[in-house]
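All protein chains but one are shown at their positions in the complex.
Entry: chain A
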Amino acid sequence: MAEKLEPAKVLYCGVCSLPAEYCEFGPDFARCKPWLIDNAPDLYPDLLKEANEKGVDNVSDKLQAVGISGADGAATSSSQTGGTSKKEEVKRLPGGKVKKKERQEVIIEKVVRNKRKCITIVKGLEGFGIKLSDASKKLGKKFATGASVVKGPTEKEQIDVQGDIIYDIVEFITDTWPDVPERSIFFIEDGKKVQAG
């Protein structure tokens, strides 16, 4: 009973202040990753492997392009940027605040209204920071039909455009808003078929 209990030393992540093993449940795992690689490599051995692989790919590309053999410096800097750049795209756009789960995809659906009339529903443009009211005006003007912003079954809003324009709309979206890549546009064909653009 005379033994004194010694306080255990816990490694708390510098970024999210949680014990290092819980970083994956923390608010921003992507930011924790570089810290974890430096300070707690044994907890997440897959991260180290990932970082090394990315470093290797980037380095080999760079070498091919530039043809200089300064590989070490390039590897560390590129692994940092490679890991964080994708997340930063998503973070920056919706007005600065970090939004969880902003899957950036545009979904285009065709719904039949009367036997020969249909409407095209465009969902997901807000994910790219596009104002829906402006978008619907442009769409209506371009296709000379009515377009309106409608509240969908969830709180998400969507644009309804009269007529069947799914084939032209992809081109139009990528031309007017170069931020939207073709590969993040999906058609719905009986359940989300990844018919990219």
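Basically, contacts are C-beta pairs under 8 Å (C-beta built on N, C-alpha and C of every residue); 3 or more make two chains touch, one makes a residue touch a chain; residues count from 1.
One rule holds for everything that comes next: contacts and distances are computed from a predicted model.
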item: Protein that the absent chain corresponds to, by UniProt name, given "PUA domain-containing protein", "3' exoribonuclease family, domain 2", "Cullin family profile domain-containing protein" or "Failed axon connections-like protein"; value: "PUA domain-containing protein"
item: Which residue of A:17, A:114 or A:154 touches the chain not shown here; value: A:17
item: Interface with the unshown chain - residue positions in chain A; value: 1-5, 7-8, 10, 16-19, 21-22, 25-27
